[in-house]
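The structure under discussion appears below in the form of structure tokens.
With one protein chain withheld, the remaining protein chains of the complex are depicted in position.
This part shows chain A:
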Amino acid sequence: MTDTSDFVRIEHAQKSFGKLEVLKDISLTVERGQIVAIIGPSGSGKSTLLRAINDLDALTGGEIWLDGVQVNKTLPHRQYEKHINEMRQQIGMVFQHFNLFPHLTVRENVTMAPMLLKDLSKAEANKLAEEQLDHVGMLERIEYYPSQLSGGQKQRVAIARALAMKPKLMLFDEATSALDPELVDEVNQVMKKLAEDHMTMIIVTHEMDFAAAVCDRVLFMDQGVVVEEGPPEVVFKNPVKDRTREFLRKHIEGAK
């Protein structure tokens, strides 16, 4: 295989909205197959950082690299569009609010992008969709519309939709935050399965237990900077920084 040391590389990421600096010079690398959790209070910039990786929120400074290719290259508009669409096909993303396409069935939600972008025939795309939906335990609901599904089911379909593009990297933006507590686990199980398949994942989450169980590394962000990072046992059990300790204490109290 190719060099795995810096599969995802974020260099001096900087983002401002007017005078408000949301990301302050963040650098970070993720190895192939690694699972990194980003935690932190709301407004810390963790979602913005995640959304910068596939350029949904463009950085105002810094570089994002995936597998040796710069994602946020400076190119003329047309060329950039072509480039970013190719890059995004390699980066799956799962949103807090699922964002399934309500006018399409579960099957069509999954087959649309592969048919449009990878020139798969209908039969090939259907087979792919069935595989991916089976993987997330949603094959039975393949002809349903999103409005007929529970939140957990929607999110599993959204994961299958992203996986159908065979991405190299998966981004999860608070994938379980909008779910009823009893539905969180079914989505977590699917994410665990992805971890076992060695998918590279960057996960913005509020679920410390899940992060501790699944992730190789945890980043704690606050006010646009990475305050602390390390293996979950260190960050969760023996954090070095006061700010991390305070956040975790509040979070645990909040959960009770």
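Just a few scattered comments:
Basically, contacts are C-beta pairs under 8 Å (C-beta built on N, C-alpha and C of every residue); 3 or more make two chains touch, one makes a residue touch a chain; residues count from 1.
Note that in this section contacts and distances are computed from a predicted model.
When the unshown chain is looked up in UniProt, the name that turns up among "Amino acid ABC transporter membrane protein 1 (PAAT family)", "Septum site-determining protein MinD", "Pyridoxal 5'-phosphate synthase subunit PdxT" or "Cytochrome c oxidase subunit 1" is "Amino acid ABC transporter membrane protein 1 (PAAT family)". Across the entire complex, the residue among A:95, A:172, A:220 or A:247 in touch with the chain not shown is A:95. Of the listed positions A:34, A:54 or A:72, the one in contact with the omitted chain in the full complex is A:54. Interface note for the absent chain: among A:117, A:213 or A:240, the touching residue is A:117.
In the full complex, chain A makes contact with the omitted chain through residues 54, 56, 81, 85-86, 88-89, 91-93, 95, 97, 99-103, 112-113, 116-117, 158, 161-162, 165.
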